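Supplied in structure tokens, the structure appears directly below.
In this view, the complex is presented without one of its protein chains, the others remaining in place.
And then chain A:
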Amino acid sequence: MKHLTLAAAMLALTAGMAQAQQDTITLGMVLEPPNLDPTGGAAAAIDEVVYANIFEGLTRFGPDGAVLPALAESWEVSEDGTVYTFHLHDGVKFHDGTDMTAEDVVFTLDRARAEDSTNAQKALFTGITGVAAVDPLTVQITLAEPNGNLPFNMAWGDAVIVAPESIDTAATAPVGTGPFTFTEWVQGDHVTITRNDAYWGAAPALASATFKFISDPNAAFAAMMAGDVDAFPNFPAPETLSQFESDPRFKVIVGSTEGETILAMNNKLAPLDDIRVREAIAHAINRQDIVDGAMFGFGTPIGTHFAPHNPDYVDLTALSAYDPEKSKALMAEVGEIPALRLMLPPPSYARRGGEIIAAQLREVGIETEITNLEWAQWLEQVFGGKDFDLTIISHTEPADINIYARPDYYFQYDNAEFQALIAELGVTSDPARRSELNKQAQEMIAQDYVNAYLFQLAKTGVANAKIEGLWENAPTQANDLTGVRWTE
């Protein structure tokens, strides 16, 4: 058997040498995007396909999270901080051949902040009072109050520039300005993108790329081993990483993400509308066990909805420290509660973490009923329909604590004080004050035990050893392929 594999490998090697340098790549993804319009959907999987590949914004995130110029080559702020002037790149064309002008920026931002907008991150655009095209390459954004965060906000996948001509079909056939054009989407299987030869910036090394959707960890492992997939940036089977590490064909890339993994609780539905129940659940959870058991040690415990690598992070894990006795005491006070429905989406952190959490809750007398949901079901029933008691999910958007200010968000936390705080944060540009507000916000949601904060998701990627240029960390949800290439 061993000889056979060796012979096959050598055969493959010689065949490979005879060929020209490889310029296509297949990337594995756990979740399939529900659509391909990042300005109209919340799912991280959308950005993981289109961000920086198909669509670009005025600004963009670099691999280290820094805000870099993108479609806007430069920008300046007025004296009082309320008017931003963005200077657009000359000669940028959409994939359908139309020019990208200031009018498209006006259209995009007006559409995103409109009353009936379906943008998943409308908060990015609050405070914008007007967007005007000064000339075809200059856009002026007027703000109600100074907001130093505007270039950061404009870098999000939800703020990419779209064209009025093609927006109607963006969900299934996205047309952007990026280095890759959309080729095909075979639902349930893959999305293919092809190099845009008319790209305004530096041409990418890859001629085409395929995103293959494999939600089952076993299948992901098999696909990686068989070479059907060249890279899996968020590999779902952390228990196999040691094996990939010792295999010279592969490299393992471990980095940080913006993914706060939480046990979300339905704050509006009894019995979880009772803070004592939520507190009891928080104290019943042993985070280290979840990191070790579900993620095989990859991940950092968190005590609030904030990334530990952020300078404003406050370590509040002590507030919800593992204390089963305290949970039992709280539950004794509350009395009997019915079994809670624990709905688990496909990622292994959720499926495995769910089993561990169910066992930990059982220890303190809280019964759960586990239901495994497919991704589309989860989006519909839990995220959209809010029909759940408990669920586990990783929020991979950067600096997304403001979701707690949205009472209609799926975990339904409604606290006017917190909403006021986030509103103030939205209009504050003084860095010291912002940092203070961020800390207050973190403390408030931790003290209210809105959700049980589990751990910061690690980016555990596996790739063919000959691929370089993949992001090590994930400052935003993206698989930026512009710098990816094969080394031989």
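By our rule, a residue touches a chain if its C-beta (ideal position, glycine included) is under 8 Å from a C-beta of that chain, and two chains touch if they have at least 3 such contacts; residues count from 1.
Note that in this section contacts and distances are computed from a predicted model.
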Chain excluded from display, named as in UniProt, from "Na+/H+ antiporter subunit C", "Peptide ABC transporter permease", "Ferredoxin" or "DNA polymerase V":
"Peptide ABC transporter permease"
Residue, one of A:228, A:355 or A:380, that touches the chain absent here
A:355
Given A:35, A:194, A:371 or A:473, the one touching the chain that is not displayed
A:371
Sole contact to the chain not displayed, among A:240, A:266, A:304 or A:396
A:240
Of A:38, A:204 or A:217, which sits in contact with the chain we cannot see?
A:217
Which positions on chain A touch the chain that was left off?
217-218, 221, 237, 239-240, 242-243, 288-289, 292-293, 352, 354-356, 358-360, 362-363, 370-372
